[in-house]
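Every protein chain of the complex appears in place save one, which is left out.
Just so it is clear, A and B label the chains in written order, and each chain counts residues from 1 on its own.
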Amino acid sequence: MSVSLSRRSFLGVSGALGAMGLVAACSSPGGSTPGGGSTTGGGGATAGLLPTYQAFEGFPPDLGSSNPDVSPGYFSYPAPPTAVTGGAPATSGQAIRALTFTYDPVAPEMGSNALWQNLNEALGAELDLEYTPSADYSARFATTIAGNDLPDLVAVQGQHQQMPAMLAAKFTDLTEHLSGDAVLDYPNLAALPTPSWLGSVYDGKIWGVPVPRSLIGTVLYTRADILEEHGLSLQPESLEEFIEMAKALTDERAGRWAFGQTPFSQMLEVNGIANAWSVDDSGVFTHNGTRPEYEQALADAVALAEAGVVHPDGNAAQNTQRNEWMMAGITAFQIGGYAGWPKFYIQGASIDGFRLTGMLSPAREAGGTMVRTAGNPSSHFSAIAKQDDPERLLEILRVLDWLAAPFGSSEYITRRFGVEGETYNLDGPDPVLTSAGVNQATLPVRYITENSPVIWESQNEQAVHDQFDHQETGLQYTIPNPTVGLYSETAVSNAASAQQALSATQGEILLGNQPVTDWGPAVEAYMSAVGTTIKAEYEEAWAELNG
Amino acid sequence: MGKPNRVLMALRGLILGLGCAAVILPFVAVVSTSLATQQEVTANGGFVFWVREPTLASYQAILSGGVVTRALAVSILITAVGSLLSLVCTAALAYALSRPGSLGSRPILLAVLFTMLFSPGMIPMYLVVKQLGLLDNLLALVLPVLINAFNVIVMREFFLDIPAELTESARIDGANDLTILARIVLPLSKAVIAVIGLFYAVGYWNAFFSALLYISSPEKWPLQLVLRTYVVNETPMGVDDVGSGSDSLPPQLSIQMAILVISIVPILLVYPFLQKHFTKGLMIGAVKG
Partner (left out) sequence: MSRLAERPLPASRERPPAPRAPVRRSVKPLARWRRDRLLLLLAAPGVVVVLLFHYVPLLGNVIAFKGYQPFLTIAESPWVGWDNFRVIFSGDPVFVNALTNTLIITLIQVLFVFPLPLALALLLNEVISERLKRTVQSILYMPHFLSWVIVVAIFQQVLGNAGMINAFLRAQDLETFSIIGVPELFKVLITSQVIWKDTGWGTIIFLAAISRVDTSQYEAAAMDGAGAVRRMWHVTLPAIRSVFILLLILRLGDALTVGFEQIILQQGAVGATASEVLDTYVYNHGIVGGNWGQAAAVGLTKGVISVLLVLGANKLAHMFGERGVYQK
């Protein structure tokens, strides 16, 4: 499934079919800690296995939260940047080979890349970095595995068939070095959020070091400036107010609509549904599609689409197109990943009064319980190829630790900004890439591993506030994805067909091609085909992990 | 030539005119958008059909850093060398298969035809390339696709139409197959050679997937793969931030359109050079000369 999802991304397919709600959530590896409550805690056996969390407190943020899941906000780069590691982590002089993917353009080669050369010097070894565009990575990964010539570090994206066996056959079990207090030898890895490690746990072992992401997940991006022009509240309190707001923002004659696509995941949340599965305290799993609220959410979404508040080409458009619509004010909202937030400011710089906020899905009735689907706590993880030499293994772990040095450190500057005067200059405390630096900094070191997420917008305090506020309020309502860290062979290997049948039905219902009542039989068919087996596998895995 | 029928001529002009307009207008939009500023793209909410304040910012952004220019050189090299090798091997094979009844020609033809219908999987292909020691070698982008069955079959078809009188009389004069191929068949087949050469060139030019799998050093990547990193990485739900500090990026859409222009202009330029081989009556001239 992971392969097919990334292929989907390559094609830019999203919208009604698959990319939302149930369908995507079911196949994603990430999510949050099993069980309810605090997402960073973890309990039972998980606590013993997962690395001990030790926050880094050297660089106090401008905006901090008592909730450890909320990313700290910085108005400017902490000055002066100080080193947090004790010098070059690599000592053998042997090059470190790594394979990962990137979301950025190709970086200039090592010979003409000052940032890269400087990084090698700081690491004490040549970092031989191979990468592909993110959308094509699964093909490169499969052939690399089959070719049996693995680099030292390999990015593992998504779940694959027979994942535990694959990891055991090709990679090093890192449990001994990272579990519990053992991770404290690598303080920067110990500062990675606990939920981010769950994606690299299989068979009760730790197989890699994560690239952590905020739990805030998918955002209903909101053009606050447009809403304010219409005198609308940035946070409606009920579904009714949400619909009224959408109608007020729509003027078909003028070519304006509220949404660029049917906000189905928001309708799910309005009806109290977050994630594909839910779990109760005793570890019993329920597929959310079987709950009556799910059908209600479908009905609400169809009603919304019929009310004409969705761009009439929304389902046909690509996501980049929908981004343009929101930026042009053709729509007031766009649904997208949280990590894309800073990019909108680049485009928004040319718009007078541009302000972007995130809107939470209201409860159905004012004063009701709000819920929010959690994002993946990690993008992927980097595994270490089978390694017989224990010294070399420790060296690679030290390099990973160095690469995860926190925001505020001089190591972070070395990774992301390079050499002062050459690839970046200081603007007050803030490093700013030069034009050569913009090219060179696309070297995807950060997709091996990186520090836990922070919010930092240089000279834009409002933007930092808006992102921080969205996390601070949104994460209170976030329900962790209970399947993160659990592996169901059926879900990964045999469920695709049934899953697709279900998502096809969902797509047809949302398009108005099939009645909402078709959902019940469809989800029933899914459950009897694979759903009940998946449920049993999750329950077993949950019991194992939670003692 | 006979008297031109005015109605037919008008109809023909109308069809071709409309066809050209239907093609040109979107291309104008593509070029316009590639030259547009962020303000214009934002104001239009997408494609800019006629740019008001053209800027080369998108092209500068792509061409700075030297990665794209190097990739352009790689692509030109692969396309030129690959097309030439492919043409030579294809013409030789097509000629060998165009002598009906010659030893082995039928099984070989069928074997070539079947490669069109069965495709080997990605992993077995990778293992073969790896076994041959071609990983991270530009030859890995040429050798596996050196022979395209469709092209062989089409070229053979054209060879078959060469009047037997010509080849057989040469044979009687003592010419061997190599001489016949070089002196008679090829000179009479300029049009199909131009076409097949174009097919191969376009194939080499557009290929990115083989480079993705076989070429691990990005500095050896062809243009299409490098440009791909500018376009396809915008994933629907997980757009990753570019990080603070790189706020000088031009609008995504105009970058995409600039990429499109950069990637198709070189190959569009090839065509006019091939067109002259489509001129009517060439065959006769060649035979006489």
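Points to keep in mind about this one:
Quick note on the criterion: a residue touches a chain if its C-beta (ideal position, glycine included) is under 8 Å from a C-beta of that chain, and two chains touch if they have at least 3 such contacts.
Please read all numbers here as calculations on a predicted model, not as lab measurements.
If you put the hidden chain back, the residue from B:181, B:207 or B:225 that touches it is B:181. In the complete complex, the hidden chain is touched by one of B:52, B:106 or B:183, namely B:106. Across B:90, B:216 or B:252, the residue that sits in touch with the chain not pictured is B:90.
From the set A:70, A:183, A:279 or A:317, the residue in touch with the chain omitted from the display is A:317, counting the whole complex.
The chain omitted from view is touched by exactly one of A:166, A:243, A:299 or A:426, namely A:166. On the side of chain B, touch with the chain left out of the figure occurs at residues 1-5, 8, 12, 15-16, 19-20, 22-24, 26-27, 29-30, 46-47, 49, 89-90, 92-93, 95-106, 108-121, 123-125, 127-128, 132, 143-147, 149-150, 152-154, 157-158, 160-165, 167-168, 176-178, 181, 191-192, 194-195, 198, 202, 260, 264, 267-268, 271-272, 275, 277-285, 287-288.
Where chain A meets the omitted chain, the residues involved are 1-5, 7-8, 11-17, 138, 142-143, 145-146, 160-162, 165-166, 169-170, 252-253, 255, 311-313, 315-318, 321, 492-493, 495-497, 499-501, 504, 507-508, 511, 513-514.
Operating definition for what follows: only the chains that are shown with their structure count from here on.
Between the CA-based centres of chain A and chain B the separation comes to 38 Å, rounded to the whole angstrom. Contacts from chain B toward chain A in the complex involve residues 37-39, 41-46, 64-67, 71, 122-123, 126-127, 130, 209, 212-213, 216-219, 221, 225-226, 228-230, 232-249, 251-253, 256. Chain A contributes residues 6, 8-10, 12-14, 19, 24, 102-109, 112, 130-136, 139-140, 142-143, 146-147, 149, 218, 319-321, 323-325, 327-330, 336-337, 339-343, 345-347, 349-351, 379, 416-417, 424, 430-433, 435-441, 456-458 to its touches with chain B in the complex.
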